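This report concerns only the one structure given below.
Yeah, one chain of the complex is gone here, protein chain that is, but the others are all in their spots.
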Amino acid sequence: MSILKSKDNKIARFFINNAVPILFILFAVFAIPMADLSIEYLVAEMITRLARYSFLVLALLIPVIAGMGMNFGIVLGAMAGQVGLIFVMDWGVMGVPAFFLAIIISMPLAVFLGWMAGIALNHAKGREMVTSYILGFFINGVYQLLVLYSMGSIIPINNSKIVLPRGYGIRNAIDLVNLRKSVDRLIPLEINGIEIPVMTFILVAILCVFIVWFRKTKLGQDMRAVGQNMEVARNAGIPVERTRILAIVISTVLACIGQIIFLQNIGTMNTYNSHEQIGMFSIAALLVGGASVAKASIKNAFVGIILFHIMFVVAPRAGKTLMGEAQIGEYFRVFVSYAIIAIALALHAWRKNKEAEFARRSLRVDTEEAAGTSE
Amino acid sequence: MKKVFILSLLVVFSVAVFAAAPFHIGVVTGTVSQSEDDLRGAEQLIKEYGSVEDGGYIQHVTYPDNFMQEVDTTIAQIVGLADDPLMKAIVVNQAVPGTVAAFRRVREMRPDILLLGHPHEDPNMVIDTFDLAIYPDNVARGYLIILAAKRLGADKFMHISFPRHMGYELLSRRRDIMREACNDLGLEFIDMGSPDPTSDIGIAGAQQFILEKVPAWLEQYGPNTAFFCTNDAHTEPLLKRIAELGGYFIEADLPSPTMGYPGALGVTFTEDEKGNWPAIVEKVQEAVIEKGGANRMGTWAFSLGFTATAGLGEHAKRVIEGESEITDFDDVMEAFMKYTPGAGWNGSLYVDADGIEHDNFILIYQDTYVFNPYTEGGFMGMTQVEVPEKYFYID
Amino acid sequence: MMEKIKDFLEAAGWPRLIIGLFLLALFITAPFVEVNIFTSLSDVIVRFGMWGILVLAMVPMVQGGCGLNFGLPLGIIAGLLGAVTSVELQLTGLVGFFSAVLIAIPFGIGLGLLYGILLNKVKGDEMTIALYVGFSSVAFMSMMWLKLPYKSPDMIWAYGGTGLRTTISVEKFWYRALNDIWTIQIGDHFYFPTGMIIFFAFMCLLVWVFFHTKTGTAVTAAGSNPEYARASGVNVDKMRIISVILTTVLAAVGIIVYEQSFGFIQLYLGPFWMAFPAVAGILLGGASVHKATIMNVIVGTFLFQGILTMTPSVINNIIQTDMSETIRIIVSNGLILYALTRTITIKSAKVKA
Partner (left out) sequence: MKGWIIRSTLILAIIVLAVFLYIIGKEHVIFVENNTFTIDGKVYEPYDLVRVTLDSGEPVELKKPRGRSLGRAKVSTTGLNHKVLVEILDDDDNVIESKEAKFNVKNNVEELLLNIPALMHDAEGWVANNQKTIYVENKPFTADGKTYEPYEFVRVILDRSKSLEIRKPGDGHTGMDKGVVTDLRHTLYIEIMDNEEKVLESKEVSYTVGHAQEKLLINIPAVMNDVDGWLTEYEE
């Protein structure tokens, strides 16, 4: 009887554990044929999105470990990365060296911003997400002051393709044509006419290895302890504040690199807006992938990017076919994308409850058995 | 019997094949909430040439409402059009950020597709990627708007904008031209900052600022002040206050009789007035005059957004069919005139900072129409005015 | 008396005091840079009245333990439905205003109920999910605005297509219907929207009364200590749903008050941007994610809207360039950040009372 029960459990557990992906696959089965897009296009698009977003989404993981929730502050890192890119473009450096040079230039800035954000968030324990959100707005003002008023007047920028004709201020859009896809195409590979950005994926793989390794280091363990209970961690002699700051610094630096990867793939940069919604989208993707504010893994990141973006690409066209009007298709996309996130989160919570129930039940069986043997 | 069946089947098939359009044109616009007129232009094209689903020519898609943040989606929408093997041209109005990136990918995939649009991105990038770009002639308008203000009796001119817009080369340049023109024509130039509608406080906060400040500004600078704002969201409250309290409004950044006026003045439209620009102008004129805004407020008689979508679509079709030349200025204007019968247009080619003229970047403008109580209409004849050469050299 | 001042200072806290002083400094500077102080004061009061109820709408959910309501657009949508229907029926004046409110309330209750059930499923992640509920409801309603069969010539598009305009003027209907009750107008510059302020005070009173009823205290208990509340026989889930419904209805009423003063109904993306200023307002007022009082609402709304009104005007007149906007962003967000990063001491005595 108990065997039968556990079999039942297995099927039920499979559905419960994979509720979100199943929901998405169901959606995809309906939406993809309606969207009338070729499979080649979809696959190519997904590979592009993975290359673009992986780094940024992975940058969110470490603050989650440290119990600081979703770090909307990755926009700070993104801004640092953009400042680096502005300089590199001004100097006329191109290709892969430009990519690495931009990282080197923006790194100190990212560390500094991350350190500041970390201090601010230490003063706002329990309100980290809201605070990091507003921190993004605040630093955006500073960024405008720096880029639109100081560059070209105080900070020397001479390239007429970057600076406005009035002599100061950076143009609203910067062409990264010299950098465009330079990393993606460093190791060229084409399968069935679909371009694979091998080098970008290698960088992402390195980051994944780093995260796995990092979790096992002393610092990584400390972070987990801080994330679980700050007071206990403090009593155990872990420097809580410092650990939290480090988590944000690492996240900011990774986001800075992530933004540079993102922009080299796109090939143009909106000086004043490219960074703004990075936090929002990365977080949405991670949540879709099955993460929660308290727990997120590398697997969540990749699954999330694919599911979230397949919906983003397919939904407008599917909505158009369904409703017969292009703009309704667009609203349909926004509605479906975010409604599904809300439902997904509800399903995760439900799963958590169910899991707790399973755990309780199995625990009960265990104790019963234990009680039986002891008698 | 069998033969007849096959034959009739063939006939049916061949009709289906021949009825389908030989090529497709992708049209990308904003939604009604961002830019109504652009979308209506696309609907006009669908009305004329049919939608791809019904075997017609036009495949219409929209970009997101907050396009500044969702560049990714804009790119995917545009590149997705190129996935259709029959696609021969893509018209993007307005070509918001991301279009250049998307166009580059389309070029790599399908070099045969014509790429047209009304660009937001930097001219340097646009010139290299677009086959044809049209843009309101902000150099000429920088001078002409001031001139029109002076002719109507304004002695001060206020330019309302915010940092993000001043990062646009052509907007920033227009402000400097306006300042210079004010200097030359004897108007006082006031450079006013205002909240960005895409910032933390949103559209409502930005509009509230305008609603509150216009009375104060009118008091400080007097009723003979002309106002100009670079953002559409600011236009509506600005029009409302100017109509009520005084001041001048020559034309909007992207002028159209439906830009701001219907919402600001609560203009009512009946079903039979829909789709008829002259009737709309008349209706708006009535409302403006009723509010006491006669001879103080103006627009273009035909919407730029509407004309740009429909005109560029028409031009693309003519080019593909071999009737027009893609960068021929007269051909472009001819396609535009189809949707703006009787309007006065003028324009020039974009000259970049190195003095190079680009024939794929056309700057256009229409005559200013000022609402006045006389039935003959209020065209100012601004397209006849020659803009002094020096304004073209102002950076 | 001294005791009361001391109490007030403690309740207000240093961050608010400093921000208040900053605001005062702006008012003092204003006349020197040719900003009319009376107009500015009047603007701040009008904005305070417009935003008050929307900020107040944060309170029930926070007290019910559901955190800050980033899903405010949902309630706003209910209000918009009421407003649009009232315009469709061509109702004017106070009748128009109150019928809009009455039509909006059932929508608010319905949407709030669904929203509350959803939030009960995701305890712990309410704020994130609220954000996405806000987004998706705005997008869903955008589709609806295009498809709903409203026909009034005041609301349809000029050029073609079906559906409603982005901006609908309420001037012919109930523009300032509430503001203009017992208005005090001193000179040309000072205008006090008595009716609106009284209405806001009345709403505050209603909320205050609610939290002193048996249900109200149960909501607070469910929010502050769910385990304890459950043990003492309170149905926590039900109380949370009540708090969410209340929040949604308040938001619905709040937006109609906002619109009658603003003069426009803003559809489509309009509601999208409303949550942030409301959240920022209540945070600036000293509320936390777990506790918010009506005092927080009043202080926060006044300070936040005050800074929002005064900073651009004063800075604009000091330096006449577009740079003033950049400075506004830095100053106002800097102040919110400052308020957020000061430790808020929750006085347990107050909770009991």
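A few remarks follow.
Lettered A, B and C in written order, each chain numbered from 1.
Assume a residue touches a chain if its C-beta (ideal position, glycine included) is under 8 Å from a C-beta of that chain, and two chains touch if they have at least 3 such contacts.
Please read all numbers here as calculations on a predicted model, not as lab measurements.
Per the touch definition above, the residue from A:V20, A:I105, A:A285 or A:I328 contacting the chain not shown is A:I105. Touching the omitted chain from chain A are residues 91-98, 100-101, 104-105, 178.
We adopt the following convention: only the chains that are shown with their structure count from here on.
If you sketch which chains touch which, every chain touches every other chain without exception.
Chain centres here are Cα averages; for chain A and chain C they lie 31 Å apart. Centroids of chain B and chain C (each the mean of its C-alpha atoms) stand 35 Å apart.
Counting partners per residue, chain A has 137, 144, 148, 327, 331, 333-334 as the residues that reach two or more other chains. Multi-chain contact residues, meaning those touching two or more other chains, occur in chain B at positions 31-32, 39, 65-66, 163, 166, 199-200. Across the complex, chain A meets chain C through its residues 70, 120, 123-124, 126-127, 129-131, 134-135, 137-138, 140-142, 144-145, 148-149, 283-284, 287, 292-294, 323, 325, 327-328, 331-339, 341-342, 345-346, 348-350. On chain C, the positions that touch chain A within their shared complex are 68, 118, 121-125, 127-129, 132-133, 135-136, 138-140, 142-143, 146-147, 279-280, 283, 288-289, 323, 326-330, 333-334, 336-337, 340-343.
Chain C contributes residues 34-36, 39, 43, 46-47, 142, 146, 153-154, 156-161, 163, 165-172, 262-264, 266-270, 272-274, 276-277, 280, 308-309, 312-313, 315-316, 320-326, 328-329, 332-333 to its touches with chain B in the complex.
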